[in-house]
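Omission of a single protein chain aside, the complex is shown with its protein chains in their original locations.
Read from first to last, the chains carry the letters A, B and C; within each, the first residue is number 1.
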Amino acid sequence: MPWHPSYRGRVLEPDYLFASQHLVPHLLHALCAHLQAVARLEVARSPEAQAEIATLHRALEGLEATPLPAQGPDVPDAYFAIQRELEEALGAHAVSWVRIGLSRNDLDMTVYRMRARELLLGTGEQLLTLRRALAEKAGAHLETVLIAQTHHQPGQPTTVAHYLAAVEALLARDSERLLGAYGRLNRCPLGAAALAGSSFDLDRGLTASLLGFDGPVENTYDAVASSDWEAEVVSVAQSVALNLSRFVCDLLSWAGAGWYRLGEGLVQGSSIMPQKRNPVALEHARTRFSRALGAAGMVLYSSHNIPYADLNDFGPDVQGALQVQHVQLEGGIELLLACLEGGDFDTERLRAAAATTDTTATELADELVREGHLSFPEAHALVGRLVAKLQGEARPLAQATVRDVSELGGPELDPRALRAALDPDAFVRRRGGGGPAPHAMAEQLQRARRRAERDVAALEGRRQALSSAREDLRAP
Amino acid sequence: MPWHPSYRGRVLEPDYLFASQHLVPHLLHALCAHLQAVARLEVARSPEAQAEIATLHRALEGLEATPLPAQGPDVPDAYFAIQRELEEALGAHAVSWVRIGLSRNDLDMTVYRMRARELLLGTGEQLLTLRRALAEKAGAHLETVLIAQTHHQPGQPTTVAHYLAAVEALLARDSERLLGAYGRLNRCPLGAAALAGSSFDLDRGLTASLLGFDGPVENTYDAVASSDWEAEVVSVAQSVALNLSRFVCDLLSWAGAGWYRLGEGLVQGSSIMPQKRNPVALEHARTRFSRALGAAGMVLYSSHNIPYADLNDFGPDVQGALQVQHVQLEGGIELLLACLEGGDFDTERLRAAAATTDTTATELADELVREGHLSFPEAHALVGRLVAKLQGEARPLAQATVRDVSELGGPELDPRALRAALDPDAFVRRRGGGGPAPHAMAEQLQRARRRAERDVAALEGRRQALSSAREDLRAP
Amino acid sequence: MPWHPSYRGRVLEPDYLFASQHLVPHLLHALCAHLQAVARLEVARSPEAQAEIATLHRALEGLEATPLPAQGPDVPDAYFAIQRELEEALGAHAVSWVRIGLSRNDLDMTVYRMRARELLLGTGEQLLTLRRALAEKAGAHLETVLIAQTHHQPGQPTTVAHYLAAVEALLARDSERLLGAYGRLNRCPLGAAALAGSSFDLDRGLTASLLGFDGPVENTYDAVASSDWEAEVVSVAQSVALNLSRFVCDLLSWAGAGWYRLGEGLVQGSSIMPQKRNPVALEHARTRFSRALGAAGMVLYSSHNIPYADLNDFGPDVQGALQVQHVQLEGGIELLLACLEGGDFDTERLRAAAATTDTTATELADELVREGHLSFPEAHALVGRLVAKLQGEARPLAQATVRDVSELGGPELDPRALRAALDPDAFVRRRGGGGPAPHAMAEQLQRARRRAERDVAALEGRRQALSSAREDLRAP
Partner (left out) sequence: MPWHPSYRGRVLEPDYLFASQHLVPHLLHALCAHLQAVARLEVARSPEAQAEIATLHRALEGLEATPLPAQGPDVPDAYFAIQRELEEALGAHAVSWVRIGLSRNDLDMTVYRMRARELLLGTGEQLLTLRRALAEKAGAHLETVLIAQTHHQPGQPTTVAHYLAAVEALLARDSERLLGAYGRLNRCPLGAAALAGSSFDLDRGLTASLLGFDGPVENTYDAVASSDWEAEVVSVAQSVALNLSRFVCDLLSWAGAGWYRLGEGLVQGSSIMPQKRNPVALEHARTRFSRALGAAGMVLYSSHNIPYADLNDFGPDVQGALQVQHVQLEGGIELLLACLEGGDFDTERLRAAAATTDTTATELADELVREGHLSFPEAHALVGRLVAKLQGEARPLAQATVRDVSELGGPELDPRALRAALDPDAFVRRRGGGGPAPHAMAEQLQRARRRAERDVAALEGRRQALSSAREDLRAP
């Protein structure tokens, strides 16, 4: 009964290749864990059975070091390829123990969740590296004034630290989402068999524990048929990608304005324009986030309008899509990290730019409320007229005088107070409470660092749990 | 300075309409809370100021009972319409207090989050109603055998209870996701002003608390510029919609097979085919989930590749899209609930269907391992031959005899053991540990109910916190 | 048999409302056309029948002027509401003629296609208005030099005309796509009945013609079950939205740099920043394109993984989504048009900006090939060194001298040739063949205008065909 060439070429072969590249160690571990549960069954109580099972366990472990054999003409998948290989070495009977109460359904779903854990941990760790890099660079720019643009226009002075800390806080919520997703998917399907469970009394808590899961997925139908964990994995990735698309958008603008400069290894010249120095690493980060966003659709469509027990759609056929999304997201973050580490803000240019905008207008209005006893709308209107008047005279707001203000009907301000109200540095210093004031900002960053440490510890705890389980699983 | 007719007709007017339908109460509350923080500032310490502020607070509350006035030609939005209305009643000075340290940026983002809380709570409560309905119907069908299909083919016997409990467990994870999303968005932007905070020392903890938030969004840039909470709201909705699309797919199949019957008010006839009785309520639920899935794209694209401080894209312009998705999801769940309450499984037909399939084959193989001392692959192969043989004789597997088994080289089984192995009810009873065995299933449902109660309490706690804050906010 | 309140509230009522707002005239026309085919049947050959049919036709037309009555408790949809209303006036027998050989399936699909034609024509005409506005503005800026940025860096001089003509050419292909989509959907489903056609010998060519279709959808199953035309409608809209998202991205950058200035009615101030003048109309155009892109998902998901004859998913339930996308796209284009008509390039600033970049470097390299007999890579390298040298001396490339070139090992250029090679205007004049050279550009624009006229004529032809059919359909 040979497979149809199309089925073989379009399904079995690419799946086999993917399994050999990404899944085999997980598959072997899952088989070992299941075998331990079989070893505790009544049918396996004889010393002969125990010996066969121990031998099989060691043989499964031994396969970790060797590549999967070439796919034979009648072997559908890696699971059967492994059985076939072991049968040649140990005989069919010894190998048969692992088949008791096991279906490809629960086995595959276990393996896919193990793989998804790795993807999430990888993304989670990279995200932490990025958050720490942001906090570090923020710490170096506590007093670097940056004119924040809103609506593509100069808005108000803030600092590089304030901006970067905001991005870090945004990503900290993505770390939370990721850890939540990890917790929800880290449940073991084994023991669910095809979907109704097994009449063999398999210890599902044991297999779950041996594979580092927090426990079994209780309901066996749920265990093999639910694909919600995949939708959550891609949604978390979408969130990260969407958030970072906005950060990259600003970095590219700033690179264009000469406010942010990339090191040599991250820019590229033109084959035709001799003067060019393109910030290509940032551009390629942008596209990776776009593709990570789009790739989610492959996973979502695959689970849409299909029967609850159909597994192929979100099983073998969608693992490659998860991988594609992961590679894009990972690539984007890595490029962004390179641009943070191999680039920096040009504080000279930022300072020069700040001096030419009228972005302290808000503070002048605030000061007119406090010191000039105007209502805010009055102050806002007065400053609006002042800005217009000075622009007509080609003077920046920073050069406004006490007389300029009073001529427009405003109160007499103290010249030093006026000067201070128009100074971007003072603007920034006056805004604590979550704003850019350097002292408050330093404290905020301190809290951000502690939050990051807590998340690092959470991820390390997850990694550690996997290692410990791995040790417990080893054949005696 | 009149607005361009296109800007007015395409932006200002639809936004004003949306605000009047969905946002005004939130807007008034946010203004009241901000006013309380202004009342504690140095600039407002005079008795006159305190009196004006108290009057303004009461006037703001008074507006809750009246509709927003028609949009005047020079009024851009609801915020300015409210000011205008109050200025006519109280004079410009009294109203000006609310403008201190406030920007439409932090105000709008606060209002949008307050609205999103309502959407999430609404979805969350509906989801709980659905989970309870599933658990209840599951409890009524602990012993109703259902042939689970995998790959569009009869797979194994399980029970209606097992299936419905799996769906409930799946949705319980969506409840978790929703509560996580709620916690992350329930932070208050007020005090962030345009994005750099204010030089007025506004008590951000106070405003957050008066509006029922868990606290302020610490970093003020993050407070107004981040859109991650919207992406999370639509992702949670996508997860629910995707999961339910699979449940509806099965219900529609079962309705087609006569296994699930809908009441009269949920089916529709045909204008041309007299014999028709179409399960349209289920179909329309399906489409609502499809549209809820697709609607997420409107929100995701809107935040893609835009500067981090651009707010219009995910501010006024995307609230309608959140609403569209919410209406679809809510409609789908409500229709599904109606179909659960106004429909039921036809246990007679399910029983009849179970008798004609060969789906106890797995259990017979298991029994041959336990009692016949075959290895599982041997047993699997033997039962495979047995099924083929009987199909050739047009006999169902349920009628297999001891002799049928032995003729194919199998062991002599005890006739009663064979009978039991081929009985769908026994198949189900033998599968506890997360499987359909009624006794274990009843316990699983008990845990599911407790989990649902816990989630109900969590949602009620969230509702309660909003009510309490509402009380605290009222003018003395 | 009252409908379940959920079914009524979530399905029947919103559908009835949508039909009353958007579909009734199409529905009445489709019924009239079908009636004409019935009138030619054998069963209707008696004078009494002919009289009843003529009366019914006039009564249907009469309903166009009146709003749909409120939805009665037992009326599922507009089709039955219309019948009910007419039965009261004409008696049941007269109205029954329209039911012969008609199903809601073929009727609804006809109506939805008629509605989609309107959406496409509306978009198509707006697109043409935009293309003409682009060509007109291009014609006014044939010599306005614009420094084209690539990779967010100054690239090469071109002209505003060249840029805008490129956008126009891009949109011309969208017009083509739209006309292609129109042609494919402009086929009439009537006569398909439920899906198998009718045993009454209805003249499908007649009904198609009376409704302005190019002919019937030949295969009756295809006629009612295919949803490809909806996917094409939303894909065309996605193409337009995606293309315009890029144009708006540039306009916003240019507005930020002061290169493009919007009139007063298209900008908005800030409630807190007195100096602000935000190009909000452009921002809101951007978001509308984002939402139009995302809205496509609602339509695509709705047709995914559903049986080929299930119609609700892409029938009543998706018309609102088509409308949502259309409103977004239309709004975005209208805002963009307002920004083109109520805004312009600041040629002074563009000229000043051009003078400070080194973007004629390519032309200098080309000149070194032509006049200096270097190979292009040699010339490219030499100019690269020259730019670096001058930047070190804080001199723009435009001030390079013959001696600068020769000192770096380059050939002795004629001073006038050097000057010309470094002049942005000359750069532009030297690039015909699809490039910005004003003379060639004027010809290109001439061709663009003719192409636009051709497309206008195609759309007018489509409109005209609908009007003519409308005349033919009128009751004698």
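Note that in this section a residue touches a chain if its C-beta (ideal position, glycine included) is under 8 Å from a C-beta of that chain, and two chains touch if they have at least 3 such contacts.
Nothing here was measured: the structure is a model prediction, and the numbers come from that model.
J.: Where the complex has a chain not shown, which of A:His22, A:Arg261, A:Arg291 or A:Arg370 is the residue touching it?
T.: Going through A:His22, A:Arg261, A:Arg291 or A:Arg370 one by one, A:Arg291 is the residue touching the chain not shown.
J.: Among B:Ser20, B:Ser253, B:Gln323 or B:Thr401, which one touches the chain that has been omitted from the display?
T.: From the options B:Ser20, B:Ser253, B:Gln323 or B:Thr401, the contact with the absent chain belongs to B:Ser253.
J.: Out of B:His22, B:Arg58, B:His93 or B:Arg277, which residue would touch the omitted chain in the full complex?
T.: If we include the chain that is not displayed, B:Arg277 is the one touching it.
J.: Kindly state which of the options C:Ser20, C:Ser96 or C:Thr129 is in contact with the chain not pictured.
T.: Per the contact definition at the top, the residue touching the missing chain is C:Ser96.
J.: Just the residue numbers, please: which parts of chain A touch the chain that's not shown?
T.: 1-7, 9-11, 76, 79-80, 99, 102-105, 193-194, 249, 263-266, 268, 270-273, 280-281, 283-284, 286-288, 290-291, 293-302, 304-306, 310, 312-313, 317-318, 321, 324, 331, 334-335, 337-338, 342
J.: For chain B, which residues reach the chain that was dropped from this view?
T.: Chain B touches the missing chain through residues 149-156, 252-253, 255-256, 269-280, 283, 301, 304-306, 358-359, 361-362, 364-365, 380-384, 386-387, 397.
J.: Across the whole complex, list the residues on chain C that are touched by the chain not included here.
T.: Output for chain C: 42-43, 92-93, 96-97, 99-101, 105, 148-152, 155-158, 162-163, 165-167, 169-170, 173-174, 176-177, 180, 184, 191-202, 204, 216-223, 225-228, 231-232, 235, 238-239, 242-243, 245-247, 249-250, 253, 286, 290, 293, 300, 303-312, 362-363, 366, 369-370, 375-378, 380, 427-428, 430-436, 444, 447.
Just so it is clear, only the chains that are shown with their structure count from here on.
J.: Quick one: chain A and chain C, Cα centre-to-centre, how many Å?
T.: So the centre of chain A lies 36 Å away from the centre of chain C.
J.: Taking the mean of the C-alpha atoms as each chain's centre, how many Å separate chain A from chain B?
T.: Taking the mean C-alpha position of each chain, the two centres sit 24 Å apart.
J.: Going by the contact rule already set, what residues in chain B reach two or more other chains?
T.: Within chain B, the residues that touch at least two other chains are 99, 105, 193-194, 249, 286, 290, 293, 300, 304-306, 310, 312.
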